[in-house]
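Only one protein chain is missing; all other protein chains are in place.
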Amino acid sequence: MQLFKPLFLRLSLLLLMSLCSGLVAASPLSELAHADPADRAGLITQWTVQADGPRRQAVAALEEGRLFTSADGNHVLLQGADGKLSDVDSGQPVAGDAASLDALPVNNSVRSALEAFHAAGDLADPDRSKRLSAIQALQDSANPGLLPLLLSRQQQEQDSQVRQALHMASARLQLASPDAAQRLSAIHTLADSADPATLSLLAPLTVAASEPEASVRAAASQAMADIKASQWRYNMLGYAFSGISLGSVLLLAALGLAITYGLLGVINMAHGEMLMIGAYASYVVQNLFRSWWPGAFDAYLLAALPVAFAVTFVIGMALERLIIRHLYGRPLETLLATWGISLMLIQAVRMLFGAQNVEVANPSWLSGGWEITPALTLPYNRLAIIAFVAGVLLLTWLLLNKTRLGLFVRAVTQNRRMADSVGVPTGKVDMLAFGLGSGIAGLGGVALSQIGNVGPELGQGYIVDSFMVVVLGGVGQLAGTVTGAMGLGIVNKILEPSLGAVLGKILILGFIILFIQKRPQGLFALKGRVLD
Amino acid sequence: MQTALSLRLATRLGPQPLKLAAAAALAVLLAMPALHLWTDPASSLHVSAYTLTLVGKILCYAIVALAMDLVWGYTGLLSLGHGLFFALGGYGMGMYLMRAIGHDGNYQSDLPDFMVFLDWKTLPWFWQGSEHLAWALCLAVGVPGLLALVFGWLAFRSRIKGVYFSIMTQALTYAAMLLFFRNETGFGGNNGFTDFKRILGYGMAAPGTRATLFLLTVLLLIAALAAGFWLVNSKFGRILTAIRDAESRLMFCGYNPLYYKLFIWVASAMLCGLAGALYVPQVGIINPGEMSPANSIEIAIWVAVGGRGSLIGPVLGAGFINAAKSWFTVAFPEYWLFFLGGLFIATTLFLPRGLLGLLRRHKEKA
Amino acid sequence: MMPVTTSQALQRESWDGDTPASGRLLQPGVDVTHGQILYLDDISVSFDGFRALNRLSLSIAVGELRCIIGPNGAGKTTMMDVITGKTRADSGSAFFGQTINLAQHSEAEIAQLGIGRKFQKPTVFEAMTVQENLELALAGPRSVWASLRARLSGQQRDRIDELLTLIRLGEQRARLAGLLSHGQKQWLEIGMLLAQEPQLLLLDEPVAGMTDAETEKTAELLLTLKGRHSLMVVEHDMDFIASIAGKVTVLAEGAVLAEGSLQQVQADERVIEVYLGR
Amino acid sequence: MLDIQELDQYYGGSHILRRVSLQAEIGQVTCLLGRNGVGKSTLLRCLMGQLPAKSGSIRWQGEDISRCAPHQRVARGIAYVPQGREIFGRLTVEENLRMGLARFGGKAGREIPASVYEMFPVLYDMRQRRGGDLSGGQQQQLAIGRALVSQPSLLVLDEPTEGIQPSIIKQIGEVIRNLAARRDMAILLVEQYYDFAEALADRYLVMSRGEVIRSGQGSQMASDGVRELLAI
Partner (left out) sequence: ADTIKVGVLHSLSGTMAISETSLKDMALFAIDQINAKGGVLGKKLEPVVVDPASNWPLFAEKARQLLSKDKVAVTFGCWTSVSRKSVLPVYEELNGLLFYPVQYEGEEMSPNVFYTGAAPNQQAIPAVEYLMSKEGGAAKRFFLLGTDYVYPRTTNKILRAFLHSKGVKDENIQEMYTPFGHSDYQTIVGNIKKFAAGGKTAVISTINGDSNVPFYKELGNQGLKATDVPVVAFSVGEEELKGIDTKPLVGHLAAWNYFMSVKNPVNSKWIADYRAWAKKKGLANADKLVTNDPMEATYVGINMWAEAVKKAGTTDVAAVTKAMAGIKFAAPSGFTLEMDPKNHHLHKPVMIGEIQPNGQFSVVWKTKTPIRAQPWSPFIPGNDKKPDTPVKSK
């Protein structure tokens, strides 16, 4: 199919040219304006290699949305810099308001043609990264007319990486060369490609119907095998990454619970809502930045962290003071009361912010990803979450094991009355500990706002998983929580491609049920008499 | 221990005056189907189909709450997965009802509609025989029972208890929900089963069918209560409470808690299954949403609000909460979650022994 | 699930009735042809590398009342845990009679076989009344089915009354066990143990927290049991030991340090050194 | 000194303490005796604030502490060894001891005085083990150690010899005697073990059914017939 494409393009170009030659005086602008919507992209592609001033202006007018269909639908109007409208053919000013007219649509095909159009100009740009992305864009547009341009740039290019990229891009075009030797050398070049799309370019060269030369066919098959092998390695890397990434999301959701449930013994069904409030805190901070410091917008997330922590910390303390305090020693009752709290928090948020999800934008430094190969991109937001989790984890660990508060918290959980009787202000400790667990959940919420939905029900989606993680790891065991989360994440991602998301998850739950058989108290269980 | 003590204190307070009220409630329930069938719709005594199905539904919930209380209130096993057994029972009945639609579905096929849109040509093996109500009822009771047996055996054998048990049951129902959400599983996916036409040849919407189903539900509730009373007042019941309060001590008395837990657990699951089987024809739909962890938590809440460790309590709780829910969602659609949430908090804070405790305290004072 | 060795007729036999040396001693199923009811052979138990029992060997004769003393942490409670199945030995074997390997039985089965235990920390069913505690402990079939049909017989009722008088909790019979004082719980647990009518009684510090007068009572009680039951008593109260003692075993660091009459061990330098003090 | 006046306490309907009055002087060992279930532990729990007293007053060094929370009483120098040990099972031995330092801030709150380990060497050997894994007697030693590290001026002990081997009981007896001899600490000891109590008591009180029925000088216990009072 790919082989036909250039042919098809060439034919349509021919057709277009003959059409154009008919309309002797047609300016590029009116040519573009009157082109059939389906052909507009082709026209721009054709112009890519022969861009001149008027054509550039015409393209710019389309791109900037300054071309409108007139109200009667028969004319195309251009909006000048002064906002006035004029007919593209006659140049006559026309009365009317652009706001009520439909602009000529810039659809995907036009947009990619535009990209290539600009890229051709950028090939000589002094900025190396711009040159690289230009090559990428041109390679995607697969315009055979570009070959001479690419080859000549290859001669002039100083940077070896850019030269290599040009080499690859021209090799793709050379696959269609009538010269078998050239095809062969192109295949050898492409064998090193990390882009899986190369496979579909090579595929026609392996069958006799489209490739007469046997040696070329053999080379193409070999190249495909090479590419597949390298793809496999990237796949594995991808699985590992997404496993760890899912693991850290789970961990983030479970960490606060490891404190409120693992240590305080409060089955906190409102834990998810703390995540949710944390996420809404980032939403609010984001909006404040939008309206007050738009210049510093990218920093909003950093500001959201302390805010989310503070808000959930305070809410957590208040809940402890008002409700949970009265339920210590009645763990199962805490489940009911916190479930009630959770319902109320959800509804409160729904009434404050609406039932619909709210938009939380990734700051630009978290948008996009680190492209390892065209097939494998590690999104920045997920990378950031992994790092963030590590940080929060370290803090939590220090707090619990290296501070007196941590010691007191653990003592109070085990024997409240006695802790009081050795001099621990249990009320304060409970409050701080619950606030802390909630605060950590709030921090988690900030991170979750970067990868998923922010809506009143955000927390509900994490509650089962969080409990599973804490239980699998062993209640009260931070190391267990980490292992549990990472284990679940990675196993999940290994199973998902073959079984699908749902069956994989079911299998894991079944596996956990069986696993707990062997270690009823979790991965990192306490042993010994302590349990009686 | 604190809870165990107060629980026990709760159960020891005499339920005598409550019995009168219970008997009155029973009489009303038994009269309802008659009032539905034989009074003039315009008369103030008439019980509408709406009321009848609503109350019927709540009664099914009450049975579930009772089943839950046997394992939680008495045995100390907080199951966060009881909704699963209920739903499985419902699916068993639902299979029959789907088959009973016959050719009257959208596609006028032998197969249920959802199989048609999945392009299935034959009935999967586990649907065999579901055209017989008796077999469907066996499934409705047997499948939850079997699942409970296997899961319970695994869990109790390795002495999983307390929160571990709760979380595992939650995971179980969650896994089942995910499984049933898949269309390939063969139970209609997210849609579940609905649009039933008839049961044993009687139209689903016929007043007689409604009244009969309702009556059966009331009878099942009475039977369950009676069996429950007998169980918890036997030595078996005392062993259950001993398991709740000091399981390891019981072992050194020579009792193997495994079989006791398994017995009550399976019995409870089967009772739920039966309740589910009666629920589906009355509400007219069953889908995996019934298996969501939130539903199962709610069951626990009915029990807690009503008063755990007594038999009337859960029935009361299920009735009260669901009635309140039905009313609040109409009267204050936007605020009902606040009311509901506040109710849970208030009961746990101020009524540790549930509504029943409140009634009893009232009696004591009087 | 059926009790392994119980015979109803024999069980009904009251422990302080007038048929001496019958019943439990000759209970079918436990082979005591060599006169020993319990053998511990070369038992070791360690926790995270710490050896709580170190190649411990010990045996108890039928009808014997054996006192075990030894420093805190010597492994006395751990030994009882091994016998009752609560802790599994790393190596070595524990036999009940000649033939029953205790390692192959669960806690419940071991209790049904006829080994009863009183814990160091009194453990009773706190949410049940004193009387109900005794009822549950009362000897009888332990199956689910039996429990569904069980009715208290007149004989059993009498037995409970008897026990209540014995443990002086008659007035408290309808109180919840959780409301008893520490010492009262000790007594209740002893009562439950008796109700269970085991062949071998393991008592872990039965008089801790009792007044001297009560200690004497307990001693008397144990002496009446001796001969018809086999007993193993762990205590730190030397006066109490003196009032009941036949043979005394001293455990230290998980192994037998000395064995003999009370006078013998009290005179043993090593025992004085690690346990009695000077 | 400690001055308890006319304390009343109920569990539900039952009257457990009936107008109990008790004094404990600094530098003295005050022994409280009585049969099982007469309310000794209940009295101590009221003193610690674990159970709020229904009526009556508790004054410590002249200050009324009846309304204070337990940790506030600890802050005023009261330490408690409860019946049944109540150590923190999942904390290590060392952490348990550090819990005893809860009333101190800063460095003093972190460092465990070496003297405890001298008194109970086994605690040093097991300092990294979890408290719950210790044997009964070891736990009892830990509970006493935990109370002592808080350097109390009123030490309240509920049957501290329960489950402890004879040699260590002797040792504990000596410790108590020495502490009393320092003359900066009041010691309130509940004991069933008559000989032990008699050997230590400067003053004694006997309780029965929630009431103090006899009290006097420790040296006169035998002549006052206390042993008979405790008999059944």
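All chains are identified by letter, namely A, B, C and D, in their written order; residue positions are counted from 1 within each chain.
FYI, contacts are C-beta pairs under 8 Å (C-beta built on N, C-alpha and C of every residue); 3 or more make two chains touch, one makes a residue touch a chain.
It should be emphasised that the depicted structure is a prediction, and the values quoted were computed from it without experimental measurement.
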Displayed chains contacted by the hidden chain, counting the whole assembly: A, B
Residue of A:Gly354, A:Gly391 or A:Gly510 touching the missing chain in the full complex: A:Gly354
Contact with the hidden chain (one of A:Glu31, A:Glu115 or A:Glu320): A:Glu115
Hidden partner chain, touching residue among A:Val94, A:Leu151 or A:Ala197: A:Ala197
Of A:Ala348, A:Leu405 or A:Val502, the residue in touch with the unshown chain: A:Val502
Positions on subunit B contacted by the hidden chain, ascending: 48-50, 53-54, 57, 104-107, 114, 117-119, 178, 181-183, 189-192, 194-197, 204-205, 283-287, 289-290, 326, 329-330, 333-334, 336-337
Residues of subunit A (touch criterion as defined above) contacting the omitted chain: 1-2, 37-39, 99-103, 105-109, 111-112, 115, 140, 195-197, 199-200, 238, 242, 245-246, 249, 346-347, 350, 352-362, 367-369, 371, 375-377, 379-382, 451-457, 461, 493, 496-497, 500-502
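Everything below uses one rule, namely that only the chains that are shown with their structure count from here on.
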Whole-Å separation of chain centres (CA-atom averages), subunit C against subunit D: 31
Separation of mean Cα positions, subunit C and subunit A [Å, integer]: 67
Where subunit A touches two or more other chains at once, by residue number: 528, 532
Shared-contact residues (touching 2 or more other chains) in subunit C: 47, 179
In the complex with subunit D, residue positions of subunit C that touch it: 47, 50, 69-74, 76-77, 120-121, 168, 179-184, 186-187, 205, 208-214, 217, 236-238, 274-278
Complex interface listing, subunit A residues touching subunit B: 261, 267, 269, 323, 326-327, 329-337, 339-344, 346-348, 351, 460, 463-464, 467-468, 471, 475, 502-503, 505-506, 509-510, 512-514, 516-518, 520-522, 532
Contact set on subunit D toward subunit C in their complex: 11, 35-38, 41, 83-84, 122, 129, 133-138, 140-141, 159, 162-171, 192-194, 227, 230-232
